[in-house]
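Right after this comes subunit A.
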Amino acid sequence: MSLEIMIVKIRIDGKYYETKLGKNLLEACLELGLNIPHFCYHPALGSVGACRLCAVKRFKDADDKKGHIIMSCMEPVTEGMIISIEDADASAIRAAVIEGVMTNHPHDCPVCDEGGECHLQDMTVMAGHNYRRFDFKKRTYKDQDLGSFINHEMNRCIQCYRCMRFYRDYVGGKDLNAFAAHNYVYFGRHENGALESEFSGNLVEVCPTGVFTDKTLKKHFTRKWDLSNAPSVCVHCSVGCNTIVSERYDSLRRIMSRYNGAVNGYFICDRGRFGYEFVNDEKRIRNPKIRINKNEKQEEVSENNLILTSLTESFSKDKKIIGIGSPRASLESNYSLLSLVGQENFYHGISKREYNLTKTALDFLRSSSVKTPSLKQIEKADVVFILGEDITNTAPMTALAVRQAVRNKPKAAATEKGIPLWNEYPIRNYTQDSKSPVFIATAIKDRLDDIAEKTFRGSNADIAGLGIAVGSLLNDEASTLKLSSNDQQELAEKIALSLKNAKHPLIITGVNCGDEEILHAALNISIALRKNNPEAMLSIALPECNSMGLAMLPGKPLDEAISIASNEIIDTLVILENDLYRRTTKESVDVLFEKSKQVIVLDHLINKTSQDVDIVIPVSTFAESEGTLINNEGRAQRYYKAINNKDEVKESWRWIGDLIKLRNNDQSIPWNNFDELVSSLVNELPAFSKLKEYMPDADFRMYNAKIPRQSLRYSGRTAMNANIAVSEQKVAEDNDSPLAFSMEGQGEQPPSSLVPFYWTPGWNSVQASNNYLDELNGSLKGGDPGIRLVESNGENKSSYFKIDSHTVDLQKNELLIVPAYSIFGSEELSSAGEAIKQRIPEPFVYLCEKDADIFEFKDNDMITIEIAKSKIELKVIIENSLKQGVAVVSVNLPGMPFIDLPASGIFSKM
Partner candidate 1 sequence: MNYLLIIGITLFVVLSIAAGLIWIERRLLSVWQDRLGPNRVGPFGLFQVIADTIKLFFKEDWVPPFSDKPVFILAPGILMVTILLTFAVIPFAPDFYVFDSNIGILFFLGNSSLGVYSIVLGGWASNNKYSFIGAMRASAQMLTYEVFMGLSLMGVVMMADSFSFRAIVEAQKDCWFIIPQFFGFVVFFIAGVAETHRLPFDIPEAEGELIAGYHSEYSGMKFGMFFVGEYLGVTLISAIIATLFFGGWLGPSFLPPAFWFFLKTFFFIFVFILLRASLPRPRYDQLMSLGWKLLLPLALLNILITGAVLLFLK
Partner candidate 2 sequence: MFSILRTIWLTFLHIFHRSETVEYPEVKPYLAPRYRGRIVLTRDDEKKERCVACYLCAAACPVDCIALQAAEDDNGRRYPEFFRINFSRCIFCGFCEDACPTYAIQLIPDFEMAEYDRQNLVYEKENLLISGEGKYPGYNFYKNAGVDMGVKRKGDGLTEEKPVDVNDLMP
């Protein structure tokens, strides 16, 4: 691979440029900031040379005046190559190609959602086609209903096949296909229905025109140039994908992926893209609510003061006050609560099980020398072993990264034959179906099974057993276990051998499966691997966007707060952005509320917790505040507000600042702005000391101006509020970030963590991101944003976990139950959105046919399960991949009570 770092000189239109060997010409030119029109090429999808738009002229040598036309995306860069982009012949070909493409393209731009950020528009302008000479009729198609996420408008299709290459080749989707022949080619499903893939939303960005557009945006459509944007981080899982959130008229309009070479690359999952609708929800709390008497209803109050004066004396300094943090609130909000109540009274708002597992994960990541990979590094893994975690549903982008990792071995083989990596079809032809080995051990069939070399199904104990066996095979020090069945032992040996021989072995597990044994087994494997291979990697999926950040703060699990409440009276209970009914049983929460004289909840949506408390304080969501989230690899990333707060909505940390002032009964607020809050956090907790280094402060300026959130063409400034008052109001100030709610300022190429949107001259579509990168598929200019706070210390000191396998004795009518997460539904916030709601499954239980026969259940029967004395009703789905004796139950779906899984439950008919 030494070829890849060789620098070569090429001559383009008479000027010399330097680039790296191993790239194709188009890639090299785009990196150099030269505009070559292209359609079918996408940095993540490689070159196929299909659209013929990237034609340039190549000259044999300096004496060659005639030259010959080449497709730049299919041409490897060579030393001293001479090409011309502006050559008349090449330009004529490009214009002709576009003209051909445009013959059937409808006269739709005014009503097309892609208009203004359309790659086809950009390319038409760039290639110079401006007059339609084709006088005949246009081809039309009938469209399909592709569900609540994606709108389909086939007339606009230009047959570039990018959607196919993304949906089928890149994410492994099966239900989008190309139909018909010649110029009738049609991209769609075999029948109407939602696209099955969890990554279908990326079609919106991949499609160079308006065939696939965002259906949620369509409901409140706004052009790209009218959006006020901010760089943000997805709050719907622990991976921490970077996003761009966009506002217009005080409502959140859409989410797009924001390139981060180390995290999500070009794409995000559908939960991240379409889960934003809760921000605009009617159930948002916009004004404080108070309840004077426990039996009365909450009443809305409009004045800040009212709420602060209504805090009873049980809030004063000498009273017992308890704070419950949240894994879905930012690090700063959690910290502010911690400083309000003090470390000894701060509780993580998560169940004991989740608390312990997350702590274990964090401690391991801190102490061991096993690498925690970024998603980019996961894509580089050559053997993957997934233990117990359904990553497609709990950390979707990790699953997408694993899907790319399986191509590494065949790709390496292809490169040995001299096929460059970017040359997509030859690589696929050469490799055919061969894959890097992926082993998946889960209770039930997995979305990644199609790329797995071997899958294993069993109870949690079986999975842990397999893990322990693999670990013991890799290293004798680990606890040994000889598996009872020969098949399993064979599998364990096969996995161990693969991992041993791998250059970049990767173990993936998670805390969502809820099983300590599995986690320990996975950690043991990674320790064993690390002994011989410093490249061994371990990725642990965590439950929520800031689970890691919360774990890094001092505090105790929620259950301890409840046990305190059962013994003594709490004067004031402050709950931060947390629905406790999702964290523990109803009885426990009720005890907690009963024993608290006064309960204050800070949250953005009305939920079970916020419905029934004394004071509800409206706080802003991720789209309306700044904050830092720490993802499952320990990477701290900051999000910024796109919407300026209105009504009484304020950031949690700002409200809590007011509460601190009130409690201490003095006039000084502990922090006036976000930067002071972060400084205070860094001073008090040294674990976060790196935070200050990476994030630009609010007084950061480019060319003496803040970075504008709005594009240069932002419209309607003098009219958007004219119905209220014709005199324009002062532009809202943002003292917490270096971004401005304005179109004024020099917006080009801000620091990578502050890019509010991608736009460069000539590039209005998402393809503009190319100009923000050092190298396509590489890192952003100035390095990828985010900083790792949890870094392994290099020395391999961690010792093996001792695993006590425990067996559960099942009673009659009892089965072991493990949790099943749904990408749509199991996460609290996204489930409030309309689009996501339509994809949320009914609460279900998977049973294998034999178990179902024993209980006499049929498919779609409604049954009752009793777990730890609480009863839930579920729909039966027969699934034969399950091992007998194990049932899989959906968790955290809207309307479902909290259940602490894995556990055993008693099954009965309704």
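Observations, loosely collected:
One rule holds for everything that comes next: a residue touches a chain if its C-beta (ideal position, glycine included) is under 8 Å from a C-beta of that chain, and two chains touch if they have at least 3 such contacts; residues count from 1.
These made the cut because all candidates are chains of the complex that A comes from, given by their letters.
If you're wondering where the values come from, they're calculated on a predicted model, not measured in any experiment.
Only one of 1 or 2 makes contact with subunit A in this complex, and that is candidate 2. Those residues of subunit A whose C-beta lies close enough to touch candidate 2 in the complex are 106-112, 115-116, 137-143, 153, 155-156, 179-182, 184, 186, 188, 218-223, 225-226, 249, 713-720, 722-723, 725-727.
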